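Got a structure for you, written out below as structure tokens; questions coming shortly.
All protein chains of the complex are present and in place, except for one that has been dropped.
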Amino acid sequence: MSYNTFGRVFRFTTWGESHGPALGAVVDGCPAGLSLSEADIQPWLDRRRPGTSRFTTQRREPDEVRILSGVFEGRTTGTPISLMIENVDQRSKDYGEVALAYRPGHADYAYDAKYGFRDYRGGGRSSARETAARVAAGAVARKVIPQVRIRAWVEAIGGDAVDPAAFDDAAIDENPFFCPDRAAAARWEVLVDAARKAGSSLGAVVTCEATGVPAGWGAPLYAKLDSELAAAIMSINAVKGVEIGDGFAAAALSGEANADAMRPGGTDAAGPRFLANHAGGIAGGIATGQPIRVRAAFKPTSSILTPVETITRDGAATEIATRGRHDPCVGIRGVPVVEAMMALVLADQALLHRAQMG
Amino acid sequence: MSYNTFGRVFRFTTWGESHGPALGAVVDGCPAGLSLSEADIQPWLDRRRPGTSRFTTQRREPDEVRILSGVFEGRTTGTPISLMIENVDQRSKDYGEVALAYRPGHADYAYDAKYGFRDYRGGGRSSARETAARVAAGAVARKVIPQVRIRAWVEAIGGDAVDPAAFDDAAIDENPFFCPDRAAAARWEVLVDAARKAGSSLGAVVTCEATGVPAGWGAPLYAKLDSELAAAIMSINAVKGVEIGDGFAAAALSGEANADAMRPGGTDAAGPRFLANHAGGIAGGIATGQPIRVRAAFKPTSSILTPVETITRDGAATEIATRGRHDPCVGIRGVPVVEAMMALVLADQALLHRAQMG
Amino acid sequence: MSYNTFGRVFRFTTWGESHGPALGAVVDGCPAGLSLSEADIQPWLDRRRPGTSRFTTQRREPDEVRILSGVFEGRTTGTPISLMIENVDQRSKDYGEVALAYRPGHADYAYDAKYGFRDYRGGGRSSARETAARVAAGAVARKVIPQVRIRAWVEAIGGDAVDPAAFDDAAIDENPFFCPDRAAAARWEVLVDAARKAGSSLGAVVTCEATGVPAGWGAPLYAKLDSELAAAIMSINAVKGVEIGDGFAAAALSGEANADAMRPGGTDAAGPRFLANHAGGIAGGIATGQPIRVRAAFKPTSSILTPVETITRDGAATEIATRGRHDPCVGIRGVPVVEAMMALVLADQALLHRAQMG
Partner (left out) sequence: MSYNTFGRVFRFTTWGESHGPALGAVVDGCPAGLSLSEADIQPWLDRRRPGTSRFTTQRREPDEVRILSGVFEGRTTGTPISLMIENVDQRSKDYGEVALAYRPGHADYAYDAKYGFRDYRGGGRSSARETAARVAAGAVARKVIPQVRIRAWVEAIGGDAVDPAAFDDAAIDENPFFCPDRAAAARWEVLVDAARKAGSSLGAVVTCEATGVPAGWGAPLYAKLDSELAAAIMSINAVKGVEIGDGFAAAALSGEANADAMRPGGTDAAGPRFLANHAGGIAGGIATGQPIRVRAAFKPTSSILTPVETITRDGAATEIATRGRHDPCVGIRGVPVVEAMMALVLADQALLHRAQMG
């Protein structure tokens, strides 16, 4: 079976394949009365849009979103919001050999094993193109939680990390890598160009921070805020790891070193002032009022020009070099997607918390 | 709100607090006709049981499970299986000061912020004691997927990792650390003793591997096998990071280096033979037939004897040193819990896949 | 598969068999801070308790409930509330022949067809004994919606209906039939006695009314208030029909006759005063602020002493006369169960609505 719906109260369902006529999302459980139009959604889609620099896939998609329901006279009505994005630049003929052989690291073999056959054109449902629908849904989620600021960036590409001391929020939108460190951005230009020209690809680490989340959001035990974020982010194509706060680094610390000590005088009325945020803003699955911090590991794009050993659908040995048009570093365009998933999880938890408070 | 149910078709709900009369799980959606008795569950609980060595909490709990429903004449009936474990060794008087002040890193402050008050005795619902119910439910899950072998171990404590070359499956159950490397186990004895005596605690990394999972399990896109595992494992107390396969290491690799090349001749009838398993057995959210590999980062126990700055419920500055009885390294007893969550996710995905196949 | 959880935000899961050691419910998603003790639950269980008159089963069960979790110092903590009721008066030996042959109208054959075998003792999971757990959970639900008054009664037994003009709320708790019409109660005493002595059984109609439900509760389209009530009430043992408001009678009316005309001056601040309530207080799946009215048809108990043609497990022709101890009219004890389901649905919708309103 497939499950293409996410969320408990604020829910979204995505649909669509890379080379089908369109893709979209249905957002359900959105409160009524929020102002919403295509203009609220389009900018987020534009950040994720392919073909905007030589560091992303050269597929040209305008990614224009249409709202088909759930909005009346500029405001949400409380009924399902249907969002649709047409595909216009499919080139399915590029995928002849993908139909016949499996790309290692891609979902090709696994989909065949599960479903008996697959829509091989551009990866079908397993294409990262699906994430456009998530970004559109995420734009709606942002309207539900206007008090929250969500910001993601690329922290490392191919093992080359930004210098935390050089972090400049303003830099993030000034380069094609969502890189907060201008020097690192310059290095990555060389690095990604080299990978691209070599027919290779690179992995990346994306960090996402949400500020303004009040203490108390989170639904223990199995819809803990960190558990939901882990599910949401691990569901993004190519993500293989998720950390909350210090993540794996915390596993090497002592209890004292990892403690987020508290003092009186938080910005929140009665809340504490925290002296550190090793926990990434979540304790016991519930927000502490500190910034929520999440990191995501993106593996390198599986579709590469460099030939790799594989087998055909019939089980014969072969090699595959994936032509088509692909991102040399899929993690870059992961930035708006991680932000969207953060927004979607937080909107859901915001509504759940509201139900609790009475 | 709280969500204490996990799963889609094979589901479990846990309940209970650290110092309440009992805790338990209701397992629903289990197929009928499986042989099941307390004797199938108790050994797994015994592996997680506290007080078995000086490296775990000294609370003495027999953790005896009773099956209250869903089994008739030794077989599951298809109806809900209610499992109950009585608490017998509560010492609530130890928690006087936890009632008044917040332990940094613990859920104390967050629960108060969410619910307005909390059962402070032994951490109440946020106590790792709850994981006993997961382990009991996990034992039922194992019966649903007898073809799968699930095995976890501690890979590192306080930053001191095992030597992969020294890995010996037989060693895991021979030392109190679930350590597959005898030399590392000897080092950890010193390390954990030192932390314990210093009133400190240590983080740990747990690895879990499931073999025998057939290609095809997994429910894309938002119930992908990796997404469900991430949610399941991130919901465990103290876990702050989850990796599938190479995880964050993959983010530093090139596409070629990360490719799991295939050749004909897999053990599975028509399946491929994989030359590597960077992906941890999951592609596109679906099992490839390779071993499923997951890593979990456990932060150090928050409840430590070393005093830490904090605030009282009334917002006044204070220090807290947590007396009570606590694990110096909560990751150690995380091993059977990670295994249980793996079993619970896989049982659910097995049934979902069955629905698909017809 | 089985699904033993009901609800969206306020959820409950029941477990247990007629002749197992105990049965119970886990209530999850209950807001924190509500006062709750066994004394809040027991009176509702006592209303449903068997053996209180000669018109119900003679099984003697004290139905004492224990709260095992989710309450601390007399208030709900927001965590799962585990409720347990021990079975003390099982007489499994009475059911020898039920093990071998199928009672027509009962779930015996269907359970075997589904699960391959069944716990035949007292009907196992399909026994109306399970409804004790619902009543216990319903008592918790009532605490969530203190502004709502829920009241059910028996409207007809074996086709003999109460006289609406003789309706007296005070009468309901004065006779063993929950009958609001004292003359009808006297007639039913004769009627049910005759059925009981003849080894027969009788059907019944139960009406339930909830007042104080504010306009706006309900979650269209597939969790409409009427849809949820229909599901909840049809899930009760022996119920074969559900009506909202005029129900089937409305199907014989014209639009004008069925219109619930409105005038200014409702009790609700800005709400209308309705001149009729054909709709049973629900329009478009949403409460109108009028009383919610539901009717449930209970079929006659299937377990009767009168022999009926049937087959054995092996497919041979036989006759069955069900000994054991059974209600001559299961609809009577359905009254507290229908009330409980009403409370459970409304508590869930109350919380859902709260999430919406912000």
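By letter and in written order, the chains are A, B and C; residue numbering begins at 1 in each of them.
Here is the rule we go by: contacts are C-beta pairs under 8 Å (C-beta built on N, C-alpha and C of every residue); 3 or more make two chains touch, one makes a residue touch a chain.
None of the values given here were measured: they were computed from a predicted structure.
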With respect to the chain omitted from the figure, which of C:Val88, C:Ala110, C:Ala166 or C:Val190 is a touching residue?
C:Ala110
Missing-chain contact, candidates A:Pro21, A:Pro43, A:Gly96 or A:Gly265, resolves to A:Pro21
Among A:Arg59, A:Lys114, A:Arg196 or A:Arg333, exactly one should touch the missing chain; which is it?
A:Lys114
Need a quick check: the contact residues on chain C for the chain that isn't drawn.
1-6, 8, 14, 102, 104-111, 113-115, 125-126, 130, 156, 158-159, 195, 200-205, 214-224, 226-235, 237, 240-248, 250-264, 270-272, 275, 278-280, 282-289, 297-302, 304, 306, 308-311, 315-317, 331, 352-353, 355-356
Touching residues on chain A - with respect to the absent chain:
1-5, 9, 11, 13-17, 20-24, 26, 28-29, 31-33, 66, 68-70, 72, 75, 77-82, 84, 114-119, 121, 124-125, 351
Hidden partner sits against chain B at residues 8-9, 31-32, 78-79, 220, 351-352, 354-358
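Quick note on the criterion: only the chains that are shown with their structure count from here on.
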Rounded Å distance, chain B centre to chain C centre (Cα mean):
39
When the centre of a chain is set as the mean of its C-alpha atoms, what distance in Å lies between chain A and chain C?
45
If you average the Cα atoms of chain A and of chain B to get two centres, how far apart are those centres in Å?
26
Residues of chain B engaged with two or more neighbouring chains
1-5, 14, 114-115, 125
